[in-house]
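Beneath this line is the structure, given in structure tokens, with notes to follow.
Note that one protein chain is taken out, while the other chains of the complex remain in position.
Chain naming follows the written order as A, B and C, and within any one chain the residues start at number 1.
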């Protein structure tokens, strides 16, 4: 049985849930999960619905069109529809750290991360052997000061060629240019190695050590123009003490980074996330 | 059997531990706990020692003096000695929130917070009934713009009169003037309702909500001249989601605040904390 | 604006959500929150709905009756309706430990625990002064081997006289007899000082120490005939190490106990919990 996933938001009004659930009921869909959220300050309504039904691609297109005509327009809805059996294509950007890459590849390979990975791209050659281990194409695109524009074009060409849907920055130590961000709004996922908004930018473990915090963190967020300031998807923390040096922060933090990033990627690939006003609504 | 607690730090050298443990052994003390820490970057040595022995006050004074002559001067030690049966006197500063105050009084009353509480002082009258419930003197000292100097004098007079050793700011919503901070270095403990250094200053729960974080925190720290920037004693965090409004952040946060503050107070009262370079070394 | 809370469960069928949301829409209720859960193994449907509307007591009664006639019977629903402005009356049973009692009274007094507390009952006199501090009637009912039946009668009389809706066992060290459990099904809340199902029964901290666990826990659950085996409402854990003795387990654990118990009480008093097949469904 195929599953259809519907994410929607609209201005909050009476009767939205009833209208949507009636529509689905009348079109022989069986709602297997519904979750909703109302942002009272913004007076905005958000809903996540999972529907079981006998949808082929043409049913799916018809369902979408009818839904919009019958309900969507009236309630001024912004909707996204997905078929759960069509996996997102996710490009992986890395630099030299391997811990997140290993986790992404291992979990994707064993079916726990529901996406396909058309290629890995890096500004260094260090992780090419890991790409080879997992038989995934690896592109080495150096990003020096003078080659930035060139790298950007190569990145965009690769992303287009492979019909990529989303990008993960798996400890990719370069700024993503706005030309790429604009093509992938709320579709580029970064892992930052601090508990944002504490310690944005470079060397957060060093800053955390310097400040003498008792807990460190990691944050996965969507990339926006402003550095480390996009919508937060997932965070987690772990205790440290005065006995830990910067190198201990880094080791403990790397375990957090990969766990937090993988949780965010799974949520994204399972279409559980909406963004709104620079925040995420996570239907989990 | 009385216990003596020794906290010390000095430049790191060979032979410190052996020298100290030998000294104690030779003076009929039985070391029941020893913990040490070396800050390699600063090349500084820190040690916490608990000694069982038959110390009366004069033995104690003699022990201190001999220790300094025999070892302390040679190693350039900075030492603090305590007898575990002499409790610190802690003044409690509050404004209008009662959750930390209730915890402090309940835990002190049931013997889990090893201090005496000579008085509670507040810039409001709201919590006076709680002071009465626990039969603790309550002083109402308003702090308006024009009365700040006056309040400071009254505070200092009270602190002196009661021989206060340390101060807890249990959600006291006023800045402590430097004249008071100078008299109580590393002896004024604040609870800040965020995961510092994220969201210092006023209204951190509102800022956390605005940023869309997935985890909120609380931080207990020693008060220094710079606001919310003193040595961190203890922190903890709790998960939130897009479904939580600011009022939910506040409610969840208050549980963190009181737990984190009480942990910090217990560590302080049990003389488990040293401060150094705006950080804490916590022997726990 | 008053709020009506509806909790319901029934066999899972198509169209339940649409039927319920339509009904409420047609009766001028505004659904401000809906949450639902389907147990696929049992094929059971559960829903929590919060409705804003202009309900007085007679509207409320009429709403309930019409709901059942129009929908409830058809779907074989089991329903509970509450008006959010009518607080539950909760009796507090204690023995000698004060940490949970202090938290319950402080949080209820400051409005964070939405219930009234008609009385405290204990098999010891130790906590009577705390009841006095908070001006709550205290009944001392000893429970010796030979007086058990007598105590039971006194308890039942008190509970009846005060129209009690629910009971909290705030470290009450006695078994509750089935005659009382039968009158309060899913309405007696206990805090057990272990991570159930590990270490049920007496002295769990001693057993946890003996086993050498690295984490201890606390569990709040509804009381059923089988000791420490009722539906679990809330649990939490905290790290320990080989350095902690039983007394440290107890101290750390007490912080968990009061936090976990208070969370469970708040969920219960805000009518967020349903029980089914010896488990809880918590709409949070």
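Simple rule for what comes next: contacts are C-beta pairs under 8 Å (C-beta built on N, C-alpha and C of every residue); 3 or more make two chains touch, one makes a residue touch a chain.
Note that the structure is a prediction, hence the values are computed from the model and not measured.
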Chain not shown: contacting residue from C:24, C:196, C:223 or C:261: C:196
Interface residues of subunit A (partner: the chain not displayed): 98-99, 102-103, 106-107, 110, 112, 133-134, 251, 254-255, 259, 262
Residues from subunit B at the interface with the omitted partner, ascending: 14-15, 17-18, 21-22, 25, 30-36, 38
Positions on subunit C where the hidden chain makes contact: 37, 40-41, 195-199, 211-215, 217, 231-237, 241-243, 245, 278-282
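FYI, only the chains that are shown with their structure count from here on.
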Identity of the chain that, by mean CA position, is farthest from subunit B: A
Distance from the mean Cα position of subunit B to that of subunit A, given in whole angstrom: 42
Two or more partner chains touched - positions in subunit A: none
